[in-house]
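Here the complex is missing one protein chain, while the rest keep their positions.
So that you can tell them apart, the chains are marked A, B and C in the order they are listed, and the count of residues begins at 1 in each.
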Amino acid sequence: MKRIIPMWIAIIGGFAMMLSSFVPLAESAGEMFADVFNVVAAIAFVLGAGSLAKQHLEKLSRRDAGWGYSIITLGSFIITLIIGMLKIGIHPNPIFPQAAYSGSNDSEGSAWSWIYEYMITPLTSTMFALLAFFVASAAFRAFRAKNTEAILLLVTAFIVLLGRTFAGVVLTGWFPDWASGLRLENLSIYVMQVFNTAGNRAIMIGIALGVAATGLRILFGIDRSWLGGGDA
Amino acid sequence: MTRQGKTWLIIGAVFVALLVARGMIGQGLGRVYVKRSEVIVKLPASSTSAATISWQEWKQVPPLEFDAAQKANPAQTEISFSWPRTIGLWLAAFFTLAIFSFLYADNPFYKIAESLVVGVSAAYWGVIGFWDTLVPKMFGALTPGLVKSLVQPSLLDPENMQQISMVFALILGVMMLWRLLPRGGWISAWPLAFIVGVTAGLKIVSHVESDLMAQAAATMKPLVVSVTDASGAINIWASWWASVANVLLVVGVICCLAYFFFSVQHKGVVGGAARVGIWYLMITFGASFGFTVMGRIALLAARVEFLFDDWLWLIDPNHFRGL
Amino acid sequence: MRITHKVPRRIFTNQSWKCVANFLFMVMCCASAFAFETRGAGHDNGTQNVVAQNVVAPNTATQNTNAPLVEPVNAASNFNTAATPTAKPTRPWFNMEKLWLLLWIVFIGAAVTVSVWLAKRGRPIRIRRIAALEAVDNAVGRATEMGRSILFVPGIQDMDNIQTVAGLTMLGRVAKTAAEYDATIEVPTCRSLVMEAARDTVRTSYLSAGRADGFSADRISYITDDQFGYVAHVVGSMVREKPATCFYMGCFFAESLIFAETGNAIGAIQIAGTAESSQLPFFVAACDYTLIGEEFFAASAYLSGEPAQLGTLRGQDIGKFAVGVLIVLGVLASTILVMAPNSAAVGALLGGLQKVLGG
Partner (left out) sequence: MSSANFNNTNASARPWFERLDRIDRRWIFLLMFLAVSGPILWIGVTGKTLPEAPTMAARAVFEEIDHLPAHSLVLISFDYDPASAGELQPMATSLVRQCAAKNLRMVFIALWPLGNQVAQQTIQDVIRDDYPALKEGDDFVNMGYQAGNEAVMKLLLTDFAKAFPKDSRGEATSNIPMLKDVKMASNFPLLISVSAGYPGSKEWVQYVISAKNDEMNFVTGCTGVSAPQLYPYFPQQIAGLLGAIKGAAEYESMVNASLAVDGVATAPKYLQAQRRMGPQLVAHLLMVGLIIVGNVIFFARKRRGAA
């Protein structure tokens, strides 16, 4: 029973939503669901926060290796949460001075924007920037002419990489006009227009069918591996 | 001491020495200056307390402006050095280096940065979820009076449908949280099932419409194209290239589709087509890889610029310090 | 959990009936909406309009709910198109522009239903080898042998993304194998809801493998909603705990290559699957096996080995075949049209084909 009811909830909800796309009266059902979903996800943050706190409190109480770092995580979590939830140090919005919480957390000079600018931004954007190093090491290791597929992968990447800088212009810029299509920068555009478009198009058609089949497996009750509920 | 430990020590010592040396030369190291301004706001007439409230705001200004202001009037207090922001700047530089240090090896600095970013960002998104979703959407629909008086006086009155959907969302949310109680945690499977089912229903429609149908329709191109010049004559070379491009495109789409066939063994004609299909996919991937590299390097360049420009004051591309 | 693939000869299992019933339900829903529309347009226009307005009014921005009751004349004059209330723009029951979209969905649904039914009747389905999926058992076994854990990343999006759902169905299969091999599986998640769903999924897998005692909810944890905060934690713990096998199954963005390169540095076997085409190149370059787009959605069905699930793959193929045939016809028609621009029949054919594809 604990698995049957959720399955039927999924089936009815899914078909109703599918139908709503065709009925102009219910056209906004999708947007409404997006709102409902965002609210449920925001409420579920309590569960995530609980998991985070439990995980680190257990580490602390057991004095696991690296428990000191758990103090940092928990401490920064709680401090940020308090500053943000209570809008500490935020002045009301000048247009609505009578509403105490009308100011935005993002206003310049607030503790919240300090956290954003000097902690979140450098930490996350540096993490993002690590990619520049990883593209280099991946290219060194993976782009080797082992077989036809690998050769195509590597040659295309090579053409595009060169075509995107001044180096490409220096190497092939002297090609006469009638062969201008073979200049690296034009060749890379050609590759994008023809091969990339064909590949991406087929991938998209395949994904659409994959999504449809996955969705139908759920809505027909064939695939229930995602269903929890305990007793089978 | 291990070899790695020694390496760390040497790197650290050289780094600190360079930093101190940099600090003694020229304009020194990163500092932040702020300009103060007064904000005075009139309270609505009905209010019984003071007619106005005021507070000070500080905006960041380039060091150049501070120098100019000091030159004009050494006693000015409008533009001043900001301790909290300068500390923040140095912290940001520390975090940047701490994350980069992970490329060498896992180390305590990275672990500190990692612990902090997890704690701060988890709370950050929780707070965003509360103020940007729960307050305007849910509380705005269910308790509009409260939201209007405390947060957003300009809030529009909620419509009936909005209220119904938010009551529904609240019920789903409460069912999710039921898990925290000792009994009946299974009920949280219901909202999850609803979300999964609705997602499946919505995505089937949107993917079939925009991916399957639209992409297939766009592929119905003629294999022979005639390109005419401005004068009206047919340009043979351009027509030839355009035709080749269309043929390659159509062949590519069909062959890649053949690659994705599951219930047919990849032998014979299908096998050959699937092989051409995988070639196309590899070219696609190579091109995307090459194209993305540029953006990734731009990200690294931005971090390096932060270190050199904002923190170390080694370069001044925007002429903020009048080099 | 009912194990259905042990009884392939039974013609009408419970499940196949349910599948067919669901399909009929879908068709009926669609047909009734369509019927309402056509009937409404033809006969009882008046009553339809009244009903439509009453239902619509609270939810539409273009109509003022109260106006028709209080000041009918002014309300009517608000609309540029009509002077009399009977001619007011009303919303139809069915959006005729989307008829072909509906037919496509019904077609794919029918293809899947028929394939599943045939499969359940015992008609054999031979599915081509998918190397990445053949490798799953070995990869899980490797973790057991090495005494290390398995890392499973279900993407960084929430439950309203179908890739996350597909990733979780895959998690269900992997967790079951892991439970049978007695390997530990770690699932860090980027969303609270995904954490809850993953816990449910893994718990069920352990139960069905008969190893309920081996399940620990703490191994499936929420990290942070922030993309790179999450990445920082996951790569940090990868370097420290050195999982023997890493699965990346779901919706990924820039982090794909950070994960894959770190996993490579610690010598893990890596199997990735995503439908995010911009990230496929990085997984292809840095992982041992990659499920490309549609393969990712087929993975869970493939691994289950159940005839019903494999039948859906056949249904997918029928859809693909139909698309291929339409494309070939369309290309031929438009090529002929270039050479003989006056051919009315070919022009009509091309127009028809484009209509079928919503053009």
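Heads up, the rule we're going with is that a contact is a pair of C-beta atoms (placed from the backbone, for glycine too) under 8 Å apart; a residue touches a chain by one contact, two chains touch by 3 or more.
Owing to the predicted nature of the structure, the values given are computational and were not obtained by experimental measurement.
The residue from C:M96, C:A265 or C:V338 that touches the chain not shown here is C:A265.
The chain not shown here is touched by just one of B:N73, B:S231 or B:N318, and that residue is B:N318. The chain not displayed touches subunit A at residues 132-133, 135-137, 139-141, 143-146, 154, 157-158, 161-162, 164-167, 169, 173, 185-186, 189, 192-193, 196-197, 200. Summarising the interface, subunit B meets the missing chain with residues 3-4, 100, 102-106, 287-288, 291-295, 297-298, 300-302, 304-305, 308-309, 314-319.
In this section, only the chains that are shown with their structure count from here on.
Per-chain Cα centroids separate subunit B from subunit C by 25 Å.
A separation of 17 Å divides the Cα centre of subunit A from that of subunit C. The centroid of the Cα atoms in subunit A and the matching centroid in subunit B are 9 Å apart. Within subunit C, contacts with two or more other chains are made by residues 59, 98, 101, 105, 108, 159-160, 162, 165, 193, 196-197, 200, 222-226, 228-229, 232, 277, 280, 282, 284-285, 292-295, 298, 313, 316, 319-320, 323. The residues of subunit B that reach two or more other chains are 99, 102, 111, 113-114, 117-118, 120-122, 124-126, 129, 161, 176, 179, 189, 192, 195-196, 200, 203-205, 207-208, 212, 216, 219, 250, 253, 257, 260, 281-282, 284-286, 288-289, 292, listed in rising order.
By the touch criterion stated above, subunit C contacts subunit A in their complex at residues 1-2, 15, 18-19, 22-23, 25-26, 29-30, 33, 52, 55-56, 59, 91-95, 98, 101-102, 105, 108-109, 112-113, 116, 158-160, 162, 165-166, 168-169, 172-173, 191-193, 195-197, 199-201, 203-205, 207-208, 218, 221-229, 231-232, 254, 257-258, 260-261, 264, 275, 277, 280, 282, 284-286, 292-298, 300-301, 304, 308-309, 312-313, 315-316, 319-320, 323. Those residues of subunit C that touch subunit B in the shared complex are 58-59, 98, 100-101, 104-105, 108, 125-128, 130, 159-162, 165, 193, 196-197, 200, 222-226, 228-230, 232-233, 235-236, 239-240, 277-278, 280-282, 284-285, 292-295, 298, 302, 313-314, 316-317, 319-320, 323-324, 326-328, 330-331, 333-335, 337-339, 350, 353-354, 357-359.
Across the interface of their complex, subunit C is touched by residues 99, 102, 106, 110-111, 113-114, 117-118, 120-122, 124-126, 129, 159-161, 176, 179, 188-189, 192, 195-196, 199-200, 203-205, 207-209, 212-214, 216-217, 219-226, 250, 253-254, 257-258, 260-266, 281-282, 284-286, 288-289, 292 of subunit B.
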